[in-house]
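Some notes on the structure that comes next.
All protein chains but one are shown in place.
== subunit A ==
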Amino acid sequence: MSVVQAVKNYVSKMITESEPGYKIMLMDKETTSFVSVVLGMSEVMRQEVYMFERLDQTSSGENMSYLKCLVYVRPTKENIDLLARELQKPRYGTYYIYFSNVVSKSDVKLLAEADEHEVVREVQELYADYQALSPHLFSLHMPIHCLGLKWGGGALQRTVQGLAAVLFGLQLLPSIRYQNNSEMARTLAENIRQTILTESSLYNSTEAEGNTLLLILDRRDDPVTPLLQQWTYEAMVHELLGVNNGRVSLAHVSGVADDLKEVVMSPTQDEFYSRSMYLNYGEIGQTIKDLMEEYQKRLSKQQKVESISDMKNFVESYPQFKKMSGTVSKHVTVVGELSRLVGTHGLLGISECQQELVCGSDHSTNLQRIFQLVTDPRVREVDAVILVMLYALRHECNPSNDMRGLVSALKKRNVTDRYLKLLSSLMDFGGAKSRQSDLFGTQVPQNVSTIRKRLFKGLKGVDNVYTQHKPLLLETLMELVKGRLREGAFPFCGNPPSSTTARPKNIVVFIVGGATYEESLTVHQFNTNNPGMHVILGGSTIHSASSFLDSVESAMDGIPRKALRI
């Protein structure tokens, strides 16, 4: 069920099918990122693929006919045209063409007609059309998914393709449920269903209906999670430094060494990272400290090279040591930068306030605290705005809320117009009117189980003030597993499976409008705690607070604002 492994399988299939010999890989922008997040460059080079080229950036006309060329591209119109042009003037000896998704017969014909030099050996379609970030997490790398609250141009098709590729690649034939109040989720569900029906020949068997489920959610139901400050290593790196295709740029960090200007932060390629990505901030500091101590111990051992046997030991342990020193300096730099940002922007205090606001219920103290933070010049503009946004979402229905006061405080700070606009856009995007779930647990509970659950919440006590919040997704998953997810809120697309008692074992959750690393962590914990269950999370993209705000901005573009007038 691991999506990372599914993509890896496909890549190694491509490489092995073309027989030994040196090879070049010709990819487009997106497929490059698909491969590079799951495999290190040196790993691919070990398998005789030495060169990489972008189909849309073929600069050099140098003829290298002794090379075999593996083409791995998405089946888009532009790619087919570029490929046809390439085949008319082939620069390499033989071509093995793999499409990352279903390709139409007419496109194959177009290519066949272009191949006058008979260089093509293989034309196949695979189903690896997504970024597999972790075994249970995939992204379509599409930050802007919706325009004016409707599927943007081509976004629906891309989403259907990506999601279908996950289902095909893992041989999942699911029943589909979607969030009832979201028109986009419904459209997507129907399209997916249609695609699965037309491509049913891809499935070996038609069973697995009962225990597999595709659940399509909409980000609008939980606008809070992407706004909260996160404290796990993975989420912090993304929030504060920004992970792009598994890479983090540290070029802006002062005094950074040249080889650390851009570092890989991908759990598939960095073992230390994969082990520590879910650790909390404090724990990371401790781990890094241990790491450095260990390194220094080894270094002092290294420096004592006197006898012959010392020499021998040195040579033998050297590669491992070198690898370690690379790991250490990378993570020390990253954590150092994180801690600097946390310190200068006062993120601990902000986060505490955020968590109390979202999880607690004390209105007046929170309001005071927010006023204090919003007026504090040390707090970044964007953090101040996010605090007000969270307050607005949390206390939207509270008659005694003081939005007016907060907005005027923001204005006094000279917050840019964009943010003020965003504040009201967000209220339309994810305000109480556009949500169907009880996000803050403020509604009057409908049944006994919710009451009990709420009481139990307090029972175990809270360990950490900064990580009180649990995303809505967790609740949805728990209800789903217990078979209590209401059909009214999450109806089936098409007929519900006949045996409704069977609880799903394999669940693919897709969040229209992007997932977050907090949700990824939740799914990871959920999987670890529920043996036999496999939950995979996917999203249009993986959001940080700023990318989420961008997507809200474009989603609400051209929609008149109703909820909040400023």
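To be clear about the criterion, a residue touches a chain if its C-beta (ideal position, glycine included) is under 8 Å from a C-beta of that chain, and two chains touch if they have at least 3 such contacts; residues count from 1.
Following the convention adopted for this analysis, contacts and distances are computed from a predicted model.
Chemist: One chain of this complex is missing from the view, so tell me which of "GH20078", "Ribosomal protein L20", "Rabenosyn-5-like" or "Dolichol-phosphate mannosyltransferase subunit 3" is its UniProt name.
Modeler: Per the UniProt record, that chain is "Rabenosyn-5-like".
Chemist: Which of A:15, A:264, A:472 or A:511 sits in contact with the chain that's absent?
Modeler: The single option touching the absent chain is A:264.
Chemist: Identify the residue among A:274, A:401 or A:554 that touches the chain left out of the display.
Modeler: A:274
Chemist: Taking the full complex into account, find the residue in A:76, A:134, A:212 or A:516 that is in contact with the omitted chain.
Modeler: Answer from the full complex: A:134 touches the omitted chain.
Chemist: Just to verify: which one of A:18, A:32, A:161 or A:182 makes contact with the chain not shown?
Modeler: Counting the whole complex, the residue in contact with the absent chain is A:32.
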